[in-house]
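Report on one structure; see the data block that follows.
Some chains have been omitted; the remaining ones sit where they do in the full complex.
Going in written order, the chains are labelled A, B and C, and every chain counts its residues from 1.
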Amino acid sequence: MAIVLGPNRYGKAETRVVRVTRDGGVHTIKDLNVSVSLSGDMDEVHLSGDNANVLTTDAQKNTVFAFARKYGIASAEEFALTLARHFVDSRPTIHHARVEVQEYAWDRIPVLEGGVPRAEQHSFVRSGGEVRTALVHSDGTGGAESVVSGLTDLVVLNSTGSEFHGYVKDEYTTLEETNDRVLATAVTARWRHHGTDAGDAGGWDASYAGARQALLDAFAGTYSLSLQQTLYAMGRRVLTERPETCEVRLAMPNKHHFVVDLAPFGLDNDNEVFFAADRPYGLIEGSVLTGDAPDAPDAWS
Amino acid sequence: MAIVLGPNRYGKAETRVVRVTRDGGVHTIKDLNVSVSLSGDMDEVHLSGDNANVLTTDAQKNTVFAFARKYGIASAEEFALTLARHFVDSRPTIHHARVEVQEYAWDRIPVLEGGVPRAEQHSFVRSGGEVRTALVHSDGTGGAESVVSGLTDLVVLNSTGSEFHGYVKDEYTTLEETNDRVLATAVTARWRHHGTDAGDAGGWDASYAGARQALLDAFAGTYSLSLQQTLYAMGRRVLTERPETCEVRLAMPNKHHFVVDLAPFGLDNDNEVFFAADRPYGLIEGSVLTGDAPDAPDAWS
Amino acid sequence: MAIVLGPNRYGKAETRVVRVTRDGGVHTIKDLNVSVSLSGDMDEVHLSGDNANVLTTDAQKNTVFAFARKYGIASAEEFALTLARHFVDSRPTIHHARVEVQEYAWDRIPVLEGGVPRAEQHSFVRSGGEVRTALVHSDGTGGAESVVSGLTDLVVLNSTGSEFHGYVKDEYTTLEETNDRVLATAVTARWRHHGTDAGDAGGWDASYAGARQALLDAFAGTYSLSLQQTLYAMGRRVLTERPETCEVRLAMPNKHHFVVDLAPFGLDNDNEVFFAADRPYGLIEGSVLTGDAPDAPDAWS
């Protein structure tokens, strides 16, 4: 029986780089977790252990740090594109680069002097909440490329304005219908851009802020009959508000909040006290596209 | 050889209760993780399995939910005190209750109608960042009690304004001295209150907000020669700003940010590019007290 | 601009079911984490919130528990197949089911009486180590189906027998070549079966045990010039030893163990003392196939 090598890739994962930029005494910071994956002529390293085509993952890590110094980090997307193109351009045996970035946000801690902001400002507090993500694929300068932006762990909750009824009742169905429930989820959303230049959209940071706001607005503004309906509304809103995007993929766990039965204790519970459950949970996954979205299965891998 | 039962306690840990309160169409939510531990005449349940003195952990959980309905959740501290006193008062064989609370903060997602906030407001986003904590001990109404408030995972960073030198150089010391480094930590802070009533302090929520701000102000405002110095300044600031407190305990990992050596790549690095390391890390733990702080080792257990 | 719904699925994730089976006083247990995802005619629930085609995730959870009672849990794969077929067969609007299982292993704690095993044996200790996985796709009885078995977190280490040299040296390469290093990884491996019946292979459990052993044997028995070479050898070994399999996918982080430089302390370090690093880490991903492996991209989704 013949045995063959299939698709493969390798790289340095989770390089944690922090970049400080100074404007006089006012500092800004970028805090990224960068993962690189390269593929190309890698048969020999698998078959015989010949590393002649292997750019070490250690060198990839060094490149991340060096590029943070040379080029700065304008945005997660820009930095990922710069890295991805470099790796492919640098070696004929590297055909494709995938760069994934997680970005942690920080807020400034204002330091006052006599009640006004001091000239020196270099203190920060992690804002917590969601993590911003970027996923870039590149075949090198001039080749096929894709940019997917996104976020994970945007935890949201509507304490009313959500119903659930009219579903299938099979022999294993015991759930009661409801006209008023808590709807809560931890949103993982990713959106694919038409191109690799966010110039018309006002830059990657503005594009991100707009997409995030669209997700929040749609979650809060949708009277929900199902979490799927809310998911679709959120994806649709991003596409509508951000014409630079053409596809949104969402994964939204239904973080169940069960109304606690307090009748045994002589108490009513008109949707006031909930038990927030961990597992199991519903998991809703879906995608929303513009009619002209080009096929791009590899953009998401 | 005689074998004896030593100190013991038991209870229901991590009851996740969410309380919704409505003011017309405007909702507010409290999101808590409540852990109860009881102790008292519990020899027999250990020695023979006789449960006659055991209030089940299931009933403790039920009580958490029922009390959220009956009394609401004014604050983590108030809710913990109410629960703790109830458990001890309710049974002669329960002598002591410990109630620990973690509180997760939520921000409102504003929903606009015609550009102004809609009358209905019931959408929220988890604010992330630090978790608020409260730890209460009670021997029951009229008995000894203590309240410790706090927070975990307040992640802060100064990108300059920190030095480290003048330390011991023993045979295992290779660290270079520095006049300019990044100082970053994830603060766990707890502060003990003089009493169990935050009335003079403007209530538990105001007390918490003030202590949190004091920690941030001291971290950002201290020119640091060591993380210990910063820790002490933070504890001192809480005690100074919040006269309702008498002891602060802090645990602050030194989240090392190493300047990356870019010289092999022909690049300088004047504190611009850092590697954020995971392990190992320095860990600084210390306490700061007012001169009149009564001894209270059990308040922290 | 037209906006359209793309691929979607939904279901109950992470139902934790434990099944006890008794043979007289001798018990055995199966401990699973089951995640179901269904897809089909689900446009309306997304577009309008009409749940008429929705089998609730709550009913899915109930089905997991009911089937554990009715059919038992012969193996992770068998149980997943039974569930998947049921969901698709039960409703014309459900076209496809994906069932993913994680299985936690337990060892028996032997209880002796007079030095011999007691007739009653019902005590267990979690064996830790790797988690067994199964991923099943089904279009229903008689339709297209696939079975992928696997494991995660099989942590292995060779303390010698590994070299790394002959790689590309670009301007960002500073890594020193080595003829002797520690090679350590946490294996995630999944292998696709030719069919959905493990009968010829001696059953799913025997197939799993054989594949796991093949992975260990190849890791330990391969003199390694690169982690890619080891990965390929491991995949190849599974395919060779287990003719019921046709494709293996592996993800193997290079858990770096750095030789600590002890020269500043007057000590040599001939590969005796290592620092086990967390991040960043190399990540090697690859697949190995038999020549006759049918295309099955959806089997892995």
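Everything below uses one rule, namely that a residue touches a chain if its C-beta (ideal position, glycine included) is under 8 Å from a C-beta of that chain, and two chains touch if they have at least 3 such contacts.
Small disclaimer: the values here were computed from a predicted structure and weren't measured.
Enquirer: Of how many identical copies is the complete assembly built, when 3 are given in place?
Expert: Altogether, the complex is made of 4 copies.
The working rule: only the chains that are shown with their structure count from here on.
Enquirer: Centre-to-centre on C-alpha atoms, which chain is most distant from chain C?
Expert: Checked the centroid distances; the maximum from chain C is B.
Enquirer: Which chain is most central here if centres come from C-alpha coordinates alone?
Expert: Going by the distance between chain centres and the overall C-alpha centre, it is A.
Enquirer: With chain centres defined as C-alpha means, what is the inter-centre distance between chain A and chain C in Å?
Expert: Taking the average C-alpha coordinate of chain A and of chain C, the gap between them is 25 Å.
Enquirer: Express in whole angstrom the distance between the two chain centres, defined as the mean CA positions of chain B and chain C.
Expert: 38
Enquirer: Distance from the CA centroid of chain A to that of chain B, rounded to the nearest Å?
Expert: 29
Enquirer: List, in ascending order, every residue of chain B touching at least 2 other chains.
Expert: Residues 264-265, 278 of chain B each touch two or more of the other chains.
Enquirer: So in the complex, which bits of chain B are touching chain A?
Expert: Those residues of chain B that touch chain A are 15-21, 27, 29, 31, 62, 65-66, 68-70, 106, 109-111, 120, 122-130, 153-161, 182, 216-217, 219-221, 257, 260, 262, 264-265, 267-269, 271-278.
Enquirer: Given the complex with chain A, which residues does chain C contribute to the contact?
Expert: 1-16, 35, 37, 42, 45-63, 66, 90-91, 164-168, 170, 172-175, 224-226, 228-229, 231-232, 236, 239-240, 243, 247, 249, 253-254, 279-292
Enquirer: Hey, which residues of chain C end up touching chain B in the complex?
Expert: Checking each residue of chain C against chain B gives 171-172, 174, 264-265, 278-279.
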